[in-house]
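Every protein chain except one is present and positioned as in the full complex.
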Amino acid sequence: MPGSEQGSNSVAGVSIGRRGFLAAGAGAFLCSIGGQEILVEKAGDAAKADAAAARVKKPAGAKAKIAATAPGTSVVDQLEFATPKPQPGGKVVEYWIQATAPLWDIVPTRPRRDYWHGTRIAGPSVFRAFAYQLMTEGFASTAGPAAIPGPTLECEVGDVLRVHVRNGLPDKYAQAITMHPHGVRYTPDYDGAYMGDFTRAGAYIGPGEEFTYVWEAVPEAVGAWPYHDHGPNHTLNSMRGLFGAIIVHPKNGPRADVERVLFLHSLAPPTTALKRVFQCINGRAYAGNTPTIEVKAGQRVALHVFGIDDAFHDFHIHGHRWRKDGGNFSTDNQTVGPAETISVRFTEDNPGRWLYHCHVMSHQDNGMAGFYLVTP
Amino acid sequence: MPGSEQGSNSVAGVSIGRRGFLAAGAGAFLCSIGGQEILVEKAGDAAKADAAAARVKKPAGAKAKIAATAPGTSVVDQLEFATPKPQPGGKVVEYWIQATAPLWDIVPTRPRRDYWHGTRIAGPSVFRAFAYQLMTEGFASTAGPAAIPGPTLECEVGDVLRVHVRNGLPDKYAQAITMHPHGVRYTPDYDGAYMGDFTRAGAYIGPGEEFTYVWEAVPEAVGAWPYHDHGPNHTLNSMRGLFGAIIVHPKNGPRADVERVLFLHSLAPPTTALKRVFQCINGRAYAGNTPTIEVKAGQRVALHVFGIDDAFHDFHIHGHRWRKDGGNFSTDNQTVGPAETISVRFTEDNPGRWLYHCHVMSHQDNGMAGFYLVTP
Partner (left out) sequence: MPGSEQGSNSVAGVSIGRRGFLAAGAGAFLCSIGGQEILVEKAGDAAKADAAAARVKKPAGAKAKIAATAPGTSVVDQLEFATPKPQPGGKVVEYWIQATAPLWDIVPTRPRRDYWHGTRIAGPSVFRAFAYQLMTEGFASTAGPAAIPGPTLECEVGDVLRVHVRNGLPDKYAQAITMHPHGVRYTPDYDGAYMGDFTRAGAYIGPGEEFTYVWEAVPEAVGAWPYHDHGPNHTLNSMRGLFGAIIVHPKNGPRADVERVLFLHSLAPPTTALKRVFQCINGRAYAGNTPTIEVKAGQRVALHVFGIDDAFHDFHIHGHRWRKDGGNFSTDNQTVGPAETISVRFTEDNPGRWLYHCHVMSHQDNGMAGFYLVTP
């Protein structure tokens, strides 16, 4: 897919055996897609999953009502739900977002470089991603580039998020997508999770279609949460980049001065058709390509860290420590699993250039690291 | 073992390469069994482990006392312990349980089906499990089918659990088993852990033998805990299904209206002699086969989730969130490792059909998912 970006996996002075590229996990995964199980373990397999996803027809429940004759159906499948409204004093926060398929460079510096280790990174590093792209009101135009992760959706307790999602994937990927949120409250209509015969509105946004999700920022939702595709091809599409973050702030509460979201995930050959695994943060690999976070001493910092692949990660930042899950236990290194959140909060007091990285040994050296810069 | 259930791994319209079946982990593991290390990595290897286990003789300490001449022996090996009694106001709660070896269907729906994705699951799916089976008083008769997990053992703080365990494995599996509990208090005699020369009573229940464990529900044991085989062949036998749960309730405290235990684990070819890995919940794979949990709005829910294999899992339930470990951090997705417990507690307020699943991407599509149904 990335065209001329594909090719040799060696550059002058850098040569890694095939297994080397795969050292941190071959990246194979099994997809259950409408009637079939498909193993995605090598470059061509993603196309098979896409073809299977293209064959998944819009379920009755996504058009009108779930058939009362569906095998295994329950009374709950016939329930009807009101659309949530903001709490008194709350507001509606609206976003327009389209799913699209940009070319995405995992190591955009040229020459490709790991600025931590001073290492030259062998190319190619561009693949066909799937990403959520922020649009202006009414999908009038793009409001920024399609990116991994997608736009961060923010609101306060008592608000309602109205998220208009359009399936803008190119025709060749003729498949449904969705947006499934974590943390916020929603009725089954706004779950965004394809469920075969039990699928409801919002859980199958076909090619060219739009859907508006309505989610409530209940008090228990304060924090940061991932959202991601949960349509018929959710596993592959999430791996490709169809994910982003929601932040629910306390009502009128204090906010961090610097708040960032960091997704830890691999981009592997079965997903990218590239020749090696990259261990990524926000779709990029290696310090200088991954987010460089800039903070001033005295600022309140919140780093929301998510896993979003098949692996478990361990988030470490040099020169700092925080209270694990807001309790009494002090840590500088915390486990985070797929779609799990850890929130690293502290007041900045230590100027300098610092590393942050996944402490899984082979992940840190395979790209899952970045710089955190503090000025006095 | 499963006889006519074994055979081709393809059915009409469904075909997965061998590696596909194994995508989520090949399921090999090393067993240390009385004098030998045995790798269980393919179908026939389990028989080798069984043969090794059959050669493990009953240690002296399991019959009378640990030999004072055992290499590495300590004064603690000669200690004698009283049998615990209930606290004032407490009671003795008795269970009769036998270990047996049922044929077990991982995907019992016919045709085999994943009701989440609407996917036809290729068979066969029956294997020879090991399971704890609830019996009536005095082992008079069976009190239910042998199942994965075994019976949930419940008591209150101050009580004593008296658990009578019989090794009812068929003659061909001529090996000792035990029951090792987590969380509750016990003396070394009731630990249920085979330890070679240091083995005590209760840590080797030979073929046809019985043993009565006595465990104390101390205040710190409030919560849910796994139990499992910890005899000479514990790793393989735990993988086969010899596990279950203990719930210790507060004395006269409030109880959940709906309380369920969910074990996350794989059943892989080295263990099952089947041709593919199944990612399971309570011994079943794929929604519609795994537990369907039914709840009414307003009910207090407690879901106790355990890992019980070589992997780490991440438990997610749609449309809900809970306080991680009872603290202040809100989550809807929590890591759980082998023999670890997470307790998901909330008051139900969101009617509909919801998914619960492991959020490890390839686990969710490989069977580790189920339905959670809420009526108004």
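Note that the chains are named A and B in the order they appear, and that numbering of residues resets to 1 at the start of each chain.
FYI, a contact is a pair of C-beta atoms (placed from the backbone, for glycine too) under 8 Å apart; a residue touches a chain by one contact, two chains touch by 3 or more.
Model, not experiment: these values are computed from the prediction.
A.B. asks: From the listed residues B:125, B:175 or B:235, report the one that touches the chain absent from this view.
C.D. replies: The single option touching the absent chain is B:235.
A.B. asks: One chain isn't shown here. Among B:211, B:225, B:322 or B:356, which residue touches it?
C.D. replies: Residue touching the chain left out of view: B:225.
A.B. asks: Quickly run down the residues of chain B that touch the omitted chain.
C.D. replies: Residues 28-39, 41, 71-72, 74-77, 79, 81, 180, 182-183, 185-188, 191, 193-198, 220-223, 225, 232, 235, 238-239, 307, 309-310, 312, 325-327, 335-341, 343 of chain B touch the chain absent from view.
A.B. asks: Which residue numbers on chain A touch the omitted chain?
C.D. replies: So the residues of chain A touching the missing chain come out as 13-14, 16-17, 19-20, 23-24, 113-122, 288, 312-314, 316, 318-319, 321, 324-325, 327-335, 350-355, 359-362, 364-366, 373-376.
Here, only the chains that are shown with their structure count from here on.
A.B. asks: Superimpose the Cα atoms of chain A on the matching ones in chain B and note the rotation angle, 0 to 180, in steps of 5 degrees.
C.D. replies: 120
A.B. asks: Using Cα averages as centroids, what's the distance between chain A and chain B in whole Å?
C.D. replies: Taking the average C-alpha coordinate of chain A and of chain B, the gap between them is 33 Å.
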